[in-house]
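Here's the structure, in structure tokens; my notes come after.
With one protein chain removed, the remaining protein chains of the complex are shown where they sit.
Should a chain be cited, it is by its letter among A and B, assigned in written order, with residues numbered from 1 in that chain.
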Amino acid sequence: MKREIWKGSEAIAEAAIRAGCRCFFGYPITPQNEIPEYMSLHMPQSGGVFVQAESELAAVNMVYGAAASGVRAMTSSSSPGVSLKQEGISYLAACQLPAVIVNVMRGGPGLGSIQPAQGDYFQATRGGGNGDYRTVVLAPANIQEAVDLTQEAFDIADQYRNPVVLLADGLIGQMMEPIVWKERTPRTLPEKTWAACGRGNRDHNNFITSLLIDAPSCEAHNLELHKKVLEMEKNECRWEEILLDDAEMVLVAYGTPSRVAQTAAENLRRQGIKAGVFRPITLWPYPYARLREIAALDRVKGFLTVEMSLGQMLDDVNLAVAERKPVKFYGRCGGKIPGVSEVERAVQEAWKEVK
Amino acid sequence: MTTIYRKTKGLQDTELHYCPGCAHGIVHKLIGEILEEMDALGTAIGVCPVGCAVFAGNYFSFDTIEAAHGRAPAVATAVKRTHPTQPVFTYQGDGDLASIGAAEIVHAAMRGEKFTTIFINNAIYGMTGGQMAPTTLIGQRATTAPLGRTKEQAGMPIRVAEMLSTLDGCVYAERVCVTDIPHLNKAKKALKKAFQRQMAGDGFTFVEVLAACPTNWGMEIDEANQWLMDNMAAYYPLGVIKDTEAM
Partner (left out) sequence: MKKEVILSGFGGQGVMSIGKNLVEAAVAEDLEASWVPSYGPEMRGGTANCTVIISDGRIGAPLVERPSEVVAMNRAALAKFESRVAPGGTVFVNSSIIPDKVSREDVTAVYVPCDEIASELGNPKVANMVMLGAYVAATGALKRETIEAMIAEMFTGKKAKLVPLNLEALHRGMECGKPA
């Protein structure tokens, strides 16, 4: 298959179109402007709808409208903008509507910086908006994966009738790499008989709503949503193991830091430390079970979590490892990317303590 | 036996939860009748607000989407653009449309979105229990303006139909009320015209309905309707505000 060179943000946009996304609603914010810019030209050319909304709130509610009427839709933003979208994401989850939300993360909190960061981990993996729900969170570490996961995201969203978040850091959005457009086998998906798209000959009207004003119906609805949470936990967990077969020191990282960790592990092996990388691809559901197995191996002496945030995924690593082995942490934040040598030093320090 | 009156097929056969004297039930009926007359009950998509009309989808017989507070115009934008041949409307109150959703309604009108907005202006927050709205009149009491609204504290009430009429994307705006049969007939004409112009693809269409809220105003029904005509209609003039060619 022919390899093409694509910039991350544009590749995500094109992947969405190829996955049958028919609408894109966005609002400018750095560093993801290439997505709405690409969509503004190519979405109408492919017969779809592009609107530059008046705000992130409006954009996500346009996605809600499209999804409610049965159409594949996406929005993208970066950290502060995604905070604004949380209202809509909660409503999408509540109304069981499929949609894809891309977050190309920048430094925070507040306006923060415009450089790559991972400070939105908690927000993305714990639901983000109000109420009891989760979204599947996909974290690409290279452009090929960004393309593959974007396309998959629409299928996952449709299968579970739940919003899916593609959580990339600014570097993934900005970098270029070769990719191939793979032949996809789309999932077998249920028909959208629930959509409010015009009643036609249906014997009832479809009413998309999340208001269940009496407690028993609201609880019943929550339990219904929770069944899907359990299903998604069972079916959608993904991760990658790099140099892990004989590893004694395990680096845990996602997105750009996982690549830094990979290079650090290669270097460390030349220095006599058998390091490997555990890379979650889904941040929710988190691959707890596999990480727990790894923690139970005799040869594994300890873990080092590497993030572009100050110990957010660390919580999940600790939940998985459950004090079976020491878990250390190295993070940069605010737009700073950990350097390979910094990570090597952090591993060397940790190794002294755990070996 | 001849049928002299039949309930519109645009409404489900169910009880409405609205208070006595409330305009919502009447306007729901008018919308149902119009869409039935236009043979659009199978294609229409309504977008309802947060507020007293939050359950409208349980009353209308056609497909309905409940939007987050104020966001109905954003939701309807996507619905109409993905279903351009179908009638789409938002049904919003004054808190929803003129306060929290001010940005969404202005920008939908600016873009000339080809849907209809039906704006129920009763100068109060109904569902949350009578708080001050952007359209609450000067001197009018509300639970968050217990001594009456003052312009010093809260500014002057907003005339939404006039404001939206300044936008080229808005091709039709009319203010009506449903306090008596002649006004109700005018209201139906206005609503029908709005839907017809929507379906002609002319641009954004807007009907503001001055509505009584006897419960939160603390008035009897007749008194409330009289107060509406004397005070609201004085500040919010009834009639066509804008009726221009397609944008």
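The working rule: a residue touches a chain if its C-beta (ideal position, glycine included) is under 8 Å from a C-beta of that chain, and two chains touch if they have at least 3 such contacts.
This structure is a prediction, so every number in the text was calculated from the model and none was measured.
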Could you list, sorted by label, every displayed chain in contact with the chain left out?
A
Among A:I5, A:L111, A:L223 or A:L319, single out the residue that touches the unshown chain.
A:I5
Touching the absent chain when the full complex is considered, from A:S90, A:Q115 or A:T135
A:Q115
If I consider the whole complex, including the chain that's not displayed, which of A:M176, A:A289 or A:A322 touches that chain?
A:M176
For the chain left off this view, which of A:G131, A:P326 or A:G339 is in contact with it?
A:G339
Considering the whole complex rather than only what is displayed, give the residues of chain A touching the chain that is not shown.
3, 5, 30-31, 114-115, 171, 174-178, 256, 259-264, 266, 337, 339-341
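Everything below uses one rule, namely that only the chains that are shown with their structure count from here on.
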CA centre of chain A versus CA centre of chain B: separation in Å?
40
Can you list the chain B residues touching chain A in their complex?
12, 41-45, 47, 54-55, 57-58, 60-68, 71, 74-79, 81-83, 86, 103-104, 106-107, 111
Mind listing the chain A positions that touch chain B in their complex?
22-23, 25, 49, 51, 53-55, 57-59, 61-66, 68-69, 71, 73, 87-88, 91, 95, 196-201, 205-211
